[in-house]
Structures are given as C-alpha cells and as structure tokens.
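Just one protein chain is left out here, and the rest sit where they should.
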C-alpha cells in the first residue's frame, strides 16, 4: 500500500483524520499528534492489513523556525512489503513524546539517541539515558541553536 | 516415623561481580565498553556503553551545507566498508535530486561494493576466529583482503577511506586494467573460500564454540529490526539487494543464504558466521556477471552536477551493507541539507546484545560480540 492508501485505510477503519504531506521531492509522510501516537503505532503494528513489524529508523529533528522538535518513524512491513513515514511534532519547551519501545524493541536505543542529541523526552522509556555523549554533558548537540560547552570536567573542548 | 529433615546448610554468600569489558579489551572490536555482571563465569547482565568513537557525523553533515562535501565523512561511519557508506549516501542524494546515473557508473559501483563486501566479510570472519583463539585464519583472511585493497587502491588511490563515489558519478575514471585485475582476483579467491572452510568452518572446536550460542530467534530479530547476516542468520531471507533492489541489483542472479541451523539451532553464532562465508560466494557471482555486462566506454562524470541545486523534501534510503541495512534519512531545504541521519546496522545490531547474551559464559559473550560483527565507527558515528 502507498502512503495515501494507508492513510485512507486508517481514516476509514479507525475514524481518524490523518492527511499525508507531500514535499517537492522525495517521500511523503503523515503527521500524528503525540496524544494518539501510541495508539496509532499499535494499530500500525497489529492491524492485519498493515502489520508494520519493522521500525527501520527513528530520528529526532529540530525544527528551528517553528520552535518545535519532531520525531520521524520510518516503518516497514516485511509481510506486506510497504513503507510509511510517520511524524510527530512537539513544542520545544515541553518535548514529551510517548515511547514506542514496548512495540518495537529497536526503538530503545534510537530513542535514547534522540533524547541525547535532540533532547526529546520519551515517556514510558525503560531507561532514558544519554547514549553517545557522557551522562553529564550539557545541551543537545543536534539542536540548531546548540552551543558547545567550553570545557568538560576541566578539559578544554577546543573552542 | 518423623520425616527426615536435612540440616540447613550455612548461608553461602553469593555475590555477583561487575567487570568492565573494554574500552580497552582485545575482543571488543574497537572502543566498546560492556558492563558485564558475572556470577562466576556466567554472564547475568550485559550493558553496552557506547559513544567513545562519536565523531559528530550528523552535526558535521548539517553544518557543511553542501551535499557533495559530505561524501568523505560518510566514509568514516563504517571504515571497514567505506564504499557502502558512500554508495548509500550518494543513492539517497540522487533519489532526492532525481538524478540519472550512467550505466557504466552503476556497474562500477556494484562491482566495487561487492568487492568491499568480500573484504569486509573477510575481516569479520577473521576477527571472529581471532575471538575464539584461532589466529591463523585471521591472517589468511587478511592476505585475501589485501588483494582487494590493492584493486581498490588502484581505482581510488586510497586503501581504507576511498572518497571515490560522488553524487551522480565517480570521482575519476576507471583504470584500464581494473577488469583484468578483478577477474584475476575472482578466479584466485574461489579456492581460498574452501581453504577457509577447511581451517575454520568445519573445525570441531570452532563448531563447539559457536553452535547453539547466542541464539537469536527470528521474531526477536525482526522486533529489534536486525538486518544483514544477523537477520539472515536467524533464517529470515531478507536482503535489500533482492527484496527492495536499489542501483542495478535487480539485473543479477544470486542467492540469499540464510541460517538453517546446520550445526545447532537456527540463529546461533555459527549460522551468522556461515551466512557471511556464503555471501562471499554470492558476491563473486555478482561481480562476474557485472564484469561481463559492464559497458566498456562511457564518461563516469557525465551526470555529475556542476553545482547541486537542492530541493525541498526528504528521503529515507536504505542499502545493504555487509553488516545490514544502512539507512540515510535526509531532510533537505532549498539551501542544502537540513538534517542527515545515518541509521547504521552496527548500532541496531549491537542493541540486541543484552537480549541474546543472558546466561552465556564470558567466553560465549566474546563469541557473540564477534558474530554480530560490529564496527564501532558505525555504532558511534
């Protein structure tokens, strides 16, 4: 199924009002609100016509202009062989997104990475710790307005 | 008669010990640190600690502001299969920009990628043997890998980080004796696989050490989004070159070897190992077909854009590297790349380690880490 068909199917079967977004080039995606994310994700995984059993990638994104943070879920079904890009966006001052770790185990480390580098808090994650930077690192490096700290534990970081 | 009660033994203090495996340890394949809790020699808990090799690839890629400039940095993600990292990236950008690539370039990319796959698997197999105490197969593998590196060096000028692919084409023309060199390698390498099998694959100690160890069931593998030999070792026939072909892989005939549990359970270390060995043979097949079909003439820089005109949009492109699915998620703006995320197979495959190493011995843990075949550059980016 294509993104449109999946959106249509979801709207028809579950009464949602999802709408795919198209860009000038590349993939299209659907945006869901964080309050229903887990529900949608569970449906996507378990519905027998969708069966997205593979979470290929989970990325945190900083949308600087809108003062928002976003998470992109790249889903794939090895059974039906179709893909879907799902996005969720949260305000910068309260970046809480429900965790999908219990649905796809692979999200565990991806979410930790998004937390570490972009600063999104995943509610319900079993151990949301920084993964690539040290635990006491300041700031989230992949934010567009990130400024590197001058020294870390009395060692100059070279700026 | 009163029931006989056995005297209660004095309470034995049973403490677990936490040991640090790494960041400096002979078999962590780089700077991986495992916080291992052991009860005697039995591993009760493993906590991987990564990030020692974090080189801010994503931040760099964003700040460079030009798609062409990112290519050399992609090399450094997984330095053992640098060409695959480049290939994934240029394919993603080409998809974003809707660029058509000349035939000759496509064939060349496939041949190089398959050569690199063999080189990478040789390293993976060799170090796996080394982890189990077999030193000699490691060097045998390196001799063969050296032959590949010589070809790649002739082509690109570098041995490890090639920077040879570019958006829309190749950096420079193909040397004239490339085809003959590659043919020579292909014919000389076939018998060497048999030699390796004699020395390692069918060695009974090797089988004892790897069969039934670190079993990864197919459902768990899918739930963890494992890919590459890790997933195929669990018996799932999933290879992007077959199932979601990119470049020109749909033109070649080859098989996708999967783990069958020949020596133990499906999805054990031996299965993951044998998938790599058999994949090398399949790669040879692809190289042979590609060499036969490759057009002899053509400008490899024909489609390379003078200046890349960025488009607004985003792509997620995945390619099959020796370690599994490498995904590039590129969000593009008119001014250039806004966000580039590399979803590396090493990172995802390593996250499975705690799930499959519970109850193993310390020696098994080494075998399991070796069979996942991670490259820490890929894990930490």
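Which chain is which? They are A and B, in the order written, and residues in each are numbered from 1.
Basically, a contact is a pair of C-beta atoms (placed from the backbone, for glycine too) under 8 Å apart; a residue touches a chain by one contact, two chains touch by 3 or more.
Everything that follows uses one rule, which is that contacts and distances are computed from a predicted model.
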Protein that the absent chain corresponds to, by UniProt name, given "Cytochrome c oxidase cbb3-type subunit 2", "NADH-quinone oxidoreductase subunit H", "Porin" or "Peptide ABC transporter substrate-binding protein": "NADH-quinone oxidoreductase subunit H"
Neighbouring shown chains of the undisplayed chain, as defined at the top: B
Sole contact to the chain not displayed, among B:65, B:133 or B:175: B:133
Hidden-chain contact residue, picked from the options B:33, B:104, B:117 or B:209: B:209
Residues of chain B in contact with the chain not shown: 17, 19, 25-27, 40-41, 129-136, 139-140, 143, 199-200, 203, 205-206, 208-209, 361-364, 366
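Definition applied: only the chains that are shown with their structure count from here on.
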Chain centre separation in whole Å, for chain B relative to chain A (CA means): 25
Residues of chain B defined as touching chain A within the complex: 50-51, 54, 56, 58-59, 62, 95-98, 220, 222-225, 236, 238, 243-244, 311-316, 318, 325, 327, 329-332, 339, 341, 343, 347-348, 351, 355, 380-381
Touch list for chain A against partner chain B, complex: 23-27, 29, 53-57, 59, 61-62, 72, 74, 78, 81, 85, 104-106, 108-110, 117, 130-134, 141-142
